[in-house]
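A protein chain is absent from this complex, but the other protein chains hold their places.
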Amino acid sequence: MPPAHPFDDDKLREECGIFGVTGVQDAATFVALGLHALQHRGQEAGGIVAHDPEQGFNSARRFGYVRDNFTSADIMETLPGPLAIGHVRYSTTGSKGQTAIRDVQPFFGEFSMGGAAIAHNGNITNANALRRELIERGSIFQSSSDSECIIHLMARSLQRNIPERMEDALRRVEGAFSVVAMTRTKLIGVRDPLGVRPLVLGRVGDGWCLSSETCALDIIGAEFIREIEPGEMVVITADKGVESHFPFRPQPSKFCIFEHVYFSRPDSILGGRSVYETREAIGRELAKESPAEADIVCPVPDSGTPAAIGYSLESGIPYAMGIIRNQYMGRTFIEPTEQIRNMGVRLKLNVNRALIRGKRVVLVDDSVVRGTTSRKIKEMILDAGAKEVHFRIASPPTAWPCFYGVDTPEREKLLAATMSEDEMVKHLAVDSLKFISLDGLYRAVGESQGRNKACPQYCDACFSGEYPVVPADKVEQGFKMRTAAE
Amino acid sequence: MPPAHPFDDDKLREECGIFGVTGVQDAATFVALGLHALQHRGQEAGGIVAHDPEQGFNSARRFGYVRDNFTSADIMETLPGPLAIGHVRYSTTGSKGQTAIRDVQPFFGEFSMGGAAIAHNGNITNANALRRELIERGSIFQSSSDSECIIHLMARSLQRNIPERMEDALRRVEGAFSVVAMTRTKLIGVRDPLGVRPLVLGRVGDGWCLSSETCALDIIGAEFIREIEPGEMVVITADKGVESHFPFRPQPSKFCIFEHVYFSRPDSILGGRSVYETREAIGRELAKESPAEADIVCPVPDSGTPAAIGYSLESGIPYAMGIIRNQYMGRTFIEPTEQIRNMGVRLKLNVNRALIRGKRVVLVDDSVVRGTTSRKIKEMILDAGAKEVHFRIASPPTAWPCFYGVDTPEREKLLAATMSEDEMVKHLAVDSLKFISLDGLYRAVGESQGRNKACPQYCDACFSGEYPVVPADKVEQGFKMRTAAE
Amino acid sequence: MPPAHPFDDDKLREECGIFGVTGVQDAATFVALGLHALQHRGQEAGGIVAHDPEQGFNSARRFGYVRDNFTSADIMETLPGPLAIGHVRYSTTGSKGQTAIRDVQPFFGEFSMGGAAIAHNGNITNANALRRELIERGSIFQSSSDSECIIHLMARSLQRNIPERMEDALRRVEGAFSVVAMTRTKLIGVRDPLGVRPLVLGRVGDGWCLSSETCALDIIGAEFIREIEPGEMVVITADKGVESHFPFRPQPSKFCIFEHVYFSRPDSILGGRSVYETREAIGRELAKESPAEADIVCPVPDSGTPAAIGYSLESGIPYAMGIIRNQYMGRTFIEPTEQIRNMGVRLKLNVNRALIRGKRVVLVDDSVVRGTTSRKIKEMILDAGAKEVHFRIASPPTAWPCFYGVDTPEREKLLAATMSEDEMVKHLAVDSLKFISLDGLYRAVGESQGRNKACPQYCDACFSGEYPVVPADKVEQGFKMRTAAE
Partner (left out) sequence: MPPAHPFDDDKLREECGIFGVTGVQDAATFVALGLHALQHRGQEAGGIVAHDPEQGFNSARRFGYVRDNFTSADIMETLPGPLAIGHVRYSTTGSKGQTAIRDVQPFFGEFSMGGAAIAHNGNITNANALRRELIERGSIFQSSSDSECIIHLMARSLQRNIPERMEDALRRVEGAFSVVAMTRTKLIGVRDPLGVRPLVLGRVGDGWCLSSETCALDIIGAEFIREIEPGEMVVITADKGVESHFPFRPQPSKFCIFEHVYFSRPDSILGGRSVYETREAIGRELAKESPAEADIVCPVPDSGTPAAIGYSLESGIPYAMGIIRNQYMGRTFIEPTEQIRNMGVRLKLNVNRALIRGKRVVLVDDSVVRGTTSRKIKEMILDAGAKEVHFRIASPPTAWPCFYGVDTPEREKLLAATMSEDEMVKHLAVDSLKFISLDGLYRAVGESQGRNKACPQYCDACFSGEYPVVPADKVEQGFKMRTAAE
């Protein structure tokens, strides 16, 4: 029953959101609220594990939205206790389109010193090799998820307590990982040495919480304390508070720059500023780099909105909602009739015909992936009588797949992997098409000197093809990394 | 299973959307798409009746969204034929909170000259008296819906064809009604003599369609021909096209002005202009009438957005998204835990804390009904560190209930029915609160001279208390109309 | 979702069971238990209407078994009050295979003097004509069920109280009807003048109940008082008790003889004797009329069991269970794979191979309808190594369809309508095949002189083709009644 996304395949998609809390009553309810706020990071399924001193570990895992699965008293009463973690997900590697409920995290393992649950955001780039090794040694995998490797590595660690077993396990893992885990008494958070995926720490009442983004702190009334550092492990107990460890070899950090562009919610805080403001700044930078003669600036809703506002503010061209989103469009057009399937983007978006007619329109979108949606939107705008269409894209051309926990099409499906900007203008048949430059994007996110070519301040592999961690499994399967010549 | 709306009770709600089409293949699929575009007019349930020359009348009625119920091949194959009508609804009078599936329209009746189906947007103000009379004569009602009166009146008419029976029936009905109906061969549309609720005519391929709003024409690629006139009945057949009748005594028209303010979708066209532009104009008018010293203009999403853009454009204060809406908030928090219920508006909205801190904020909302949401939003804004909060409301104070097909609280629950504007400022504890004037609203919708006091150009009973049709059933139940003194 | 019965189409099926109770707490629970005991009379769907002085009429109607739909506290709490009626059903005329939930009884109507609900067991033979007349007068039918005519006739009656309206209505109705009905204060029971279908009266605590069979009195601990007389109407109130009326012209009674053969449960009492004993007597009579040389007597389970025991007792041939029924075979092989569909009877029955091998077997079944099952059972028995197979049937050849509330195939599908007994022996390829004689059956049910040819004591139309009420609708549709020559 994993629902298909017939009309949303033209975005990169974050694959997970994670949340954990300790030291509060009914921790699972806090986790449900946190996951609801992180729903944009994964809509396919969600799971919660809670621990109660008397009733032990309990878990629930479901396909569908948090609001539909984790809000009724019925289900929440089965998850008692002051300590809980949770996870929302898209399908990860391996089981695309066939996710079974057993692939839904958190994963749980019973060790001789007690149980532990773990939820992972990111992607393990050497998972195939690890899985082969573990099976050879006698581990039986429950799921097709690569993240399960972590719990089997922990089960086989020679260490005598769970945090040390987790350190042991994560030292074998390559790739991107932000992890939230729990034992009977401890809430644990870890970010990989590069800090590719986000993880933040919050204070709620007398308790503590960990979250992928700050917007999930707001919903439970938690105070944002700080980001977990790249390579840091925090072990939190109700009595001793937060202990910090750095179990990995230090490396220059490589936070995912696309979190600024699209993944994170606009009301989350990254680097001391709201993501909304960063995106408005991207729009302003874009207006400076690629101005246009036009009557109105329209966003492609909803993700293009902040950049469009920035473009309008910088350029002085009035901002207007030329495209209206149907707010009742969910993910559930399962097995639609042929006729309905063909409607595609029209089910979701409609052009404000009376407004658009005769106008020169700047259309601001966050990114171009396959280009299929851009093409349809352009057609709708022209059908409605627009005089000119100028596309402005709030990110550089997406030319390389991500292997660090983001769902990207194969390289040949990426428009920018096969066409130059000029070819794209022709392909999309628009009056102009401009992407922000990579340096412009770095400036907008706060790097006033732009990108440090020698050692980029962010992971920007999807734009640059420069992968900070070699995607070993993919290379083994035939993926060709960028060569010097490219 | 009719879902509750625990967090949405602070809006007036349109109670219905209607759509019909003839002369196309698989008419029911067109109706499903049309209803999907009209979902904002009614989210509780939907129904479709289709007619096929060989398979006769078929119908399906379901609780929930159109996208969940009327898109699979499974269901659409049970609704074959070139002629179909449909309906989306909130609960109407009588059965609030206990709607049974038999209350879901279209209603169907088998007459001696064949079957007919009917879908109604509006409210019959003399329904109680009609129902008593019909039961006395031996009619058996299937539902608790007042709209069912129409089909029973038709069954008892002495006329020998269905359109004439419908005229006969509608002449006995008082109140507001836009009706879409069908026989085996005819698609019929009617608006009441005052034209309170909308109804438009479109051309799709070789066929015709009727819809509550033009946005539903766009989704099926239909051309907008014209609005059905107040008091007009159109009878459409595949071969003869559109025949127009005027069966009622002519009266000055009284279109619902709140359709401009809130009910209609911004991309629909009313009076030759997009509703979005009208709302932007309302925002401009509001900025002229009630300026503010502030740093940013923020909408209460999503309904306050166009007016906020207008306010920003007129005032020069930058527009910004200070409140972010959780797009995964549906209607389905059924039986939430106490803790979750108490979260109320926070589940749906979050303040962009980093943006708001230290700012003077103009908050633009479309209307204030009970005032409960306004209060909570204000608190969230101040919690986030705003320096000042100035509310600007894109409609006059809502002081009177609507009896013409809109779900309004009882009069004593309306904030504006019990408080002056000054009292509201204190009650909400904001720095300022200003509503647009009734004349200003009329100007914004295009009446350059403002409101004609002797004979208002619109139905504005919810603001003025001047009801163009006496709500007979309500008066019988004790509702006190406005007296001269008031 | 009305489930199909792919493997059960070789039986006549009673189409309804009815039950009502007044003067007890939680009457609906009593009705649920009564309907559970009557489930053999109708397995497709069930409905209950209850009345509570404070909460008025409430109803629930569901597809499926009583035990699955009407036992949880959840549903039963919605049906409060001391007065309730209920109905279980197969599909009746008109809507076979396409039953909608609105076809599920009891039917309810709101009259000017209050509401009434009605549940009907039987069939109205002039329903088409009545329906046409009612539609012409302006009635709107909710269902495709003929039984709905009764409530519309009541709605149009000129009488001023409901029991008199019901008399009025039932005088217009032809055919077989046992009816249980209720108003706000009265429980009403009626049997048609011929008394074709059963209805009994019971006493439970200080209250009263009406039921199709006595087995449903046992389950609620009620005392069996008496059968309702043919042509009698009882009106029961908590205070005045049972009032008896005889609103119809008296006629000789014609109780359905097939109730003795198959429909009624063996533990029900008919004519002062358990149905089990009557069936055992039929078996004894059959052994006298048609003895066999054999090693064992086996029933076709479960309906042939009592007659097989009787045959064994009379003949001295040992009784044995040569065929075993899979007790987990329900009605729910919905959309089975082709392979499973082809299994047919083997999913339900298995031959006790080790027991049967080499034996001469008398197989006793209650009736032969299409003969398809008989053929398959014979093949299974021979496959298992039986030496001889002698079929003995506990009813005469079923050669005519029933039009009085029983689901029968069309005449040409009845094996006995197209073949003589000799032809059937050949067709089934058995060593012998004998039916009980019509006179023998009458003797076994207690008529020591056998059948009164001039005026048969029972309705035996399915055997004799002598219909006590002309099936007017069927004749209009082309059914040919038996001519003198036949």
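Remarks
Going by the order they are written in, the chains are A, B and C; count residues from 1 in each one.
By definition in this document, a contact is a pair of C-beta atoms (placed from the backbone, for glycine too) under 8 Å apart; a residue touches a chain by one contact, two chains touch by 3 or more.
Because the structure is a prediction, the values reported are computed rather than measured.
Contacts of the undisplayed chain with the visible chains, over the whole complex, involve A, C. Across C:Asp26, C:Glu44, C:Glu285 or C:Asp460, the single residue that touches the chain missing here is C:Asp26. When you scan C:Asn352, C:Thr418 or C:Ser432 for touch with the missing chain, the hit is C:Asn352. Across C:Ser59, C:Gln105, C:Ser253 or C:Ser274, the residue that sits in touch with the chain not pictured is C:Ser274. Mapped onto chain C, the interface with the missing chain covers residues 26, 29, 32-33, 36-37, 39-40, 43, 65-68, 71-74, 76, 215, 218-219, 265-267, 269, 272-274, 276-277, 280, 302, 305-306, 309, 313, 318-321, 324, 326-330, 332-340, 343, 346-347, 350-355.
Although one chain is not drawn, its touching partners on chain A can still be listed: residues 102, 109-112, 132, 135-142, 151-152, 155-156.
In the analysis below, only the chains that are shown with their structure count from here on.
Using the mean of the Cα atoms as each chain's centre, the chain most removed from chain B is C.
Per-chain CA centroids place chain A at a distance of 37 Å from chain B.
Averaged C-alpha coordinates put the centre of chain A at 63 Å from the centre of chain C. Chain B and chain C have Cα centroids lying 51 Å from one another. Residue numbers of chain C whose C-beta contacts span two or more other chains: none are found.
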